[in-house]
Structure formats: structure tokens, C-alpha cells
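The complex appears here minus one protein chain, its other protein chains still in place.
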Amino acid sequence: MDIGIIIAGLLTLAIFSFLYRDNPVYKMAESLLIGVSIGYFLVITWDNTLRANLFDPLFTGGEIDLLIPFGLGLLMFGRFSSKTSALSRIPIAVLIGSGAGVAIPAMLGARTLAQMSATVQPLLTESGWLNVSGLVVLVGVLCTLAYFYFSREHQGTLGRVAKTGTWFLMIFFGTTFGYTVMSRMSTLIGRVEFLLSDFLKLTN
Amino acid sequence: MRRRVPQLVCGLFGLLIFTLHFLTSDQAHRTYRLILDDYYQIVFAFALLVGVVSFIRVNLKAVERGKDRPYRIVSLLGLLLMPVLAMGWGIGGDSPFLWVFDNVQVPMQATVFALLAFYVASASFRGFRARSLPATVLLLSALLTLLSRSDLGGFMAEYITPVADWVRYNPSMSARRAILIGIGLGSLTTSLRVILGIERTWLGGGK
Amino acid sequence: MKQLQQRHYVFIGLALVVIVTMLLPYRPEIVPSAETRRMHEYIDSLPEGSVLLISFDHEASSLPEIKPLALALLRHAFSKRLKLIGIALLPEGTGVGYGLMREAAREYDMSYGEDFVYLGFRPQYVAAILSMGESIPETFPEDYLGQAYDQLPMLNGIENYDDLACVISVADGSLTTHWVEYGHARYRVKVSAFVAASMVTTYDPYLASGQIYAMVSGLRGAAEYEKLIGIGGSGARGMLAQTSMHLYVILMIIIGNLIYFRQKQRGRG
Partner (left out) sequence: MLLSNFVLLNTSISSWFDWSQLPVLIGTLICVLIVLYTTFYQAGRRKFKMREIAGLRAVEDAIGRATEMARPILFTPGWGGDIQRPTTIASMNILSHIAETTARYDCPLIYPTHDPVIMSVAQEVVAESYARAGHPDRFQSDNIRYVSSSQFGYAAAVDGLICRYEPSSIFLLGTFEAESLILAETGNSVGAIQIAGTDSTIQLSFFIVACDYTLIGEELFAASGYLSGDESILASVRSQDIIKVLIAFLLIAATLWATFDPDSSWWRF
């Protein structure tokens, strides 16, 4: 049998042993996973980012404007000593600042405005009937928004509306839970398929 | 000085990126890409080196103290192994680097993921109690979805699935919309405060 | 200690259900849903030679669910002679995406560089999505195999999203959101998705608002798509186990509640 499959199969069983409880076999597999996954990520980052986007274009391609991000990156090394650690705040400031600059139009456009537009539907159908689904969506959005209203205690009318909002929330959480169960079960099916057919050769 | 400079840098970059979002000129687009793509990645890569050094330090200290020694050594060896393989034989198609990834890392990760199926079952057993009206609504909605997506044929396909789909596209979706709008607003104001320099926690707190 | 044991019984039950149903040879009948049909019709309607960008936005760990989905899509696209560009936005999906494209391409005799290319991975997904809107060749100066962008005949004249029919995100998490929020919102590129079932409700609002054009989800969606294109695959194989496991979870919820109500009654008595 392929040595790779044997190793993969044994490691699979080692991780599953955590279901019983934390144990030395699991701990060994866990430590290996952590180490190998950091190593993998390190190599990929080196190859994709530092080599391909910084050192190659800077030192062989002569793209001098890359000196700015290079300098910013080096400032991160300030963290190695408590005296210089404040230097690392500058590259972090660039990340956080530009992240905020991207987030504002993105959050407003795609999250808020687009979701608002999609909520608006005529409440009467073309044949003159009440558009029940459209009304439910509108009421759902309004009630749930009321649940997220923080400036006043949820009493009286606001309280009743917000409470209806929690029902909508619960319906949503229930539906999501249901769909996610499907997904998680598929993953287990995949693992069991591997164990049964590749590792133990019980099926094909 | 230790606070002012980063705060200023942060505000300027925020404003710059925000403005660039609305511009169409090639120069604007190029700058936007340069900052978001190259700056982000390169700074992140250096931060990763800092993170890895800290990881190694924490583990070496533990090895010295003798706490969980074998496990810590395995972690460190695993971390060392990947760059060594990559430097020796490359990372392409049939390299040992990818072999370790495929036969060690991927199966373990997929199995940790598969643990979720068991946790879903135990959480369903433990957490889905009809304690109150909202909890009952949660439970019924979950049951409805699960039933509708099981292939039980006949009755299910004809009656339960349409009802479940209606619930999914209407009441359920409306709640998610409102959550999205709310998160959008929360993110928006947080980002504004970051750019305006009112939000300073990331500098270690601003009080 | 008592709770620990209860937990273990639940685990053992689930393990038995999945192992036994996987060993049985029975395959249930599958009826494709409207949602899956919409995607199928869309891909079917594209003229030969249209370019699709397929983004493998998933981790290696979700392969069991993603693989049947991705293969169904790739097989359909190749059989319609569409041109495919593959990319990955998560490092772990990179090798997986390349492997899947090659596997499907072999079945249809598609050649690399003419009918499909794989550009590989770009870190920082938001940045990568935005950057491709400006220029794909600048974002990916070379492909996964290290060949220069302009050396690949298929990529001739493909500058940015305007030159694509659609972006299809194959995702196990929330990355499709970024295609919508950055790709679609800023560059108006059409976005469709093949996603893990867990992501369905996340994407419903986008699907309903048209920000996502069409969506196929989960092992079941894969089984439905396999049926529509008339090719069997691993989607159909897992369906019996899937249904049995749903019923098991339902049973757990019911038993949990029975115990809860009995305890409550005892508490009162």
C-alpha cells in the first residue's frame, strides 16, 4: 500500500481520537499539524509575496517604489525589542487606515444600500393581490432593525417590535443551522469514504 | 510622538484610499492597487516572520523548562521541515514539500474539520431545548430545514420543501438582511472613527 | 463525568450511522432544484469560447464537499467548449484547484494554454479581487507554472473583468462575499457561486438581490448538477449517508428535548 495513504490514515485516526478525550496521540498529531501548517504558510508567503512581489521586482527589476513597503515591512521587526516596538505601529497604521478607507464605501454600498434596495418591493402584485412575501420581508427587516436599536430600553411598542425581531432572528439561525449541518455531514462522509475505501479498502 | 505619527499615517492612508475609490483615472487605479495589494502583502509577510519567531521562542522556552517537551519538539521540527524541503527540492508538482502537504497536513486538517459533524450532533442534543418561545422557534426552523433537505421523497418533496424554501427566502432572509445592514453600519462608524483618529485602541488604548 | 459519557454515546451513534450507510450500495433518486437548474441553464446558454474565471476560494480541508461541486462545473464548462481561467484566493486551495482542472481537462481532451489556464494563488483576497479589476496581467504576471501571461495564447486580449462572461467562486466560506462586495459592486462583474451547503443562507440575500447570479450548493447540489449533465459522480454516492445523518441529528434534537421535559416535570413533582 502507498506509504502516503498509511500515514494519512493513521494521522486521521489520531485526530479522531480527540473525540474520546485529549490524549498523547492526539497531542502529538496536533503539534505536528501546527508546526507543518506554519511551515507551509511561511514557504508560500516567501514564494508568493516576498520573492515574487518584493525582492525580484526590487533587486532585479529595479522597481524602486517598492522600497516604501519594504521599509514599512522592516519596521515590523521593531517588535523584537520593547524599546523599538513602537516603530511597528507605523506599518500597522498603514494597514488599519487603508483597511478603513476600503471598508467605508464597501460596507455602505454592498451591505447597506444594496440590501435596502433589495428589500423594496411593490406590496400589490400585478393582479392586485397583496404581496405577502414582500410584506413579510419588509416587516422582518424593520423588526430586526428594531432589535438592534440600542438607544432606548426595549419596552412598550419598541419592545414588542424588537421581540418580533428576535423571532425572525431565530428563524434565520434555525435555517442556517440546518444548512450547515448538511455541510458538516458531507465533510465527515468524505473522511469516512477515505478511511473505508483508500485506507482500509473495504469499498471501492 | 509614539501615538501622533501612526495616527496621522492611519488617517492619511484612510482618506487616500477612500478618495481613490471614487476616481476613474489610471493613476488613481494604479495607486489603489499598489497600496492594497503590495503594501498589504509585504507588511503582512514581515509580520508573519515576527509571528513565527515568537512561536519558536515560546516553544523553545517550553522545551527548556521541560514542559510538554516531546510535543514542542515535534512542532518545531514540523515547522523546520517545510522550509528545508522547499529549499532542497522546490515546491512544484511532485516535490516532497507537496507530498508532506498532501499526506500530512491536508488529511489532519480535513479530519479536524470532520470533527464538526460530531460536535453538530452533540450540540443538537444539548443545545436545542425548547426553553422559551424564541428557542422553540429556533428549534422548529432547524427541524424544518433539515427535513426539507433530506431525500425522503413523496410528501416531503411536495409539501415540506416548498414551505422550507419560502421560509428561507422570506422571513429567514429578512433577518439576515437586517443583520447585514447593522454590521454594515457598525463597521462604517468604526472605520470612520479610525480615520478621524477617535478610535485609538489599536495603539494600545487611547484613554 | 455524566455529560462526558452522554456526549460519547452521541458520537458513537453518528459514527455507526455514517459507516453503515456508506457500506450500503443503495442510491436514492434525485430531483434537481430550481436553483441548480438556473445555474445549469446559464452555463448552457453561454456561446462557445466564452471566458469564465473560476476562483477556487476554499481550503484543502473542505475538499470532500467542494470536489464534487467543482468537478460538475468543470465537466459542464469543458463539454460546452468554454475557456476557463483558474485562480485561488486561499493558499491551500491552490494545488487543489490546479489538480481538479487538470483532471476534468483530461476527460475532455482540453489543452493547457489554449482551452484553460491556471494562474495560481494571490494572497490578500480583497486586494487581489480589486487588483484584477484594474488589470489581470498585472495581478498575475505569470501563471501557476511560471509561464508569462502574454505567452499563453488563450489569455490574448483578456485585460480585466470586462473581458469575462462571469466569475464563478467555488467556496467553502465567506470569500464569495468579497467577490460580491468588491468585484461586483465596484467593477460590475457577474458573479455566480458553487458553495458548501453551510454558506447557503449567507448568500441568499445576495442571490435574491441579484448580486449573485446563480448558486449551486452542497453535496446535494452537486448530485443534482451531476444528474442535469448526465454524469454520475461522488455527489450521488454520499446522498444516502447524508439523509441518514440528517435524520440522526433530528433524532438527537428530539431525544434532547424529551430528556429536558422529563427533567422539568420531575423538578416540578
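Note that the chains are named A, B and C in the order they appear, and that numbering of residues resets to 1 at the start of each chain.
Operating definition for what follows: a contact is a pair of C-beta atoms (placed from the backbone, for glycine too) under 8 Å apart; a residue touches a chain by one contact, two chains touch by 3 or more.
The structure displayed is predicted, hence computed values, not measured ones.
The chain not shown here makes contact, within the complete complex, with A, B, C. Annotation: of A:54, A:100, A:136 or A:195, A:100 touches the absent chain (contact as defined above).
Touch with the chain omitted from the figure is made, among B:9, B:76, B:167 or B:194, by B:194.
Checked against the full complex, the candidates B:81, B:100, B:164 or B:179 give a single residue touching the omitted chain, namely B:179.
Taking the whole complex into account, chain B touches the unshown chain at residues 18, 21-25, 28, 43-44, 47-52, 54-55, 57-58, 61, 105, 108-110, 112-113, 115-116, 119-120, 122-124, 126-128, 138, 176, 179-183, 185-194, 198-199, 201-205, 207. The missing chain lies against chain A, touching residues 15, 18, 22, 27, 30, 33-34, 37-38, 40-41, 76, 79, 85, 88-89, 92, 95-96, 98-100, 102-105, 107-109, 112-114, 116-117, 119-124, 126, 134, 138, 141-142, 145-146, 148-154, 169, 172-174, 176-177, 180, 184.
Of the residues in chain C, those that touch the hidden partner chain are 3-4, 7, 59, 61-62, 92, 172-174, 186, 188, 198-199, 201-202.
Here is the rule we go by: only the chains that are shown with their structure count from here on.
In terms of C-beta pairs in contact, A-B outnumbers the other of A-C and A-B. A separation of 15 Å divides the Cα centre of chain A from that of chain C.
With each centre defined as the average position of its C-alpha atoms, the distance from chain A to chain B rounds to 3 Å.
The multi-chain contact residues of chain B, meaning those touching 2 or more other chains, are 21, 36-37, 40-41, 44, 101-102, 105-106, 109-110, 112-114, 117-118, 120, 124, 139, 142-143, 146, 149, 168-169, 172-173, 176-177, 180.
Within chain A, residues 19, 40-41, 44-45, 49, 102, 111, 115, 118, 172, 175-176, 179-182, 184-185, 187-188, 190-191 each touch two or more of the remaining chains. Contact residues on chain A toward chain C in their complex (touch as defined above): 19-21, 40-41, 44-45, 48-49, 102, 106, 109-111, 114-115, 117-118, 172, 175-176, 179-193, 196, 202-203.
Within the complex formed with chain A, the residues of chain C that make contact are 4, 8, 11, 14, 18-19, 22-23, 61-65, 91, 121-123, 126, 130, 180-182, 184-185, 196-202, 205, 208-211, 217-220, 234, 237-238, 241-242, 245-246, 249.
On chain A, the positions that touch chain B within their shared complex are 4-5, 7-9, 11-12, 14-16, 18-19, 27-47, 49-50, 53-54, 65-66, 68-70, 72-74, 76-77, 79-80, 86, 88-105, 107-108, 111-112, 115-116, 118-119, 133, 136-145, 147-148, 165-182, 184-185, 187-188, 190-191, 194.
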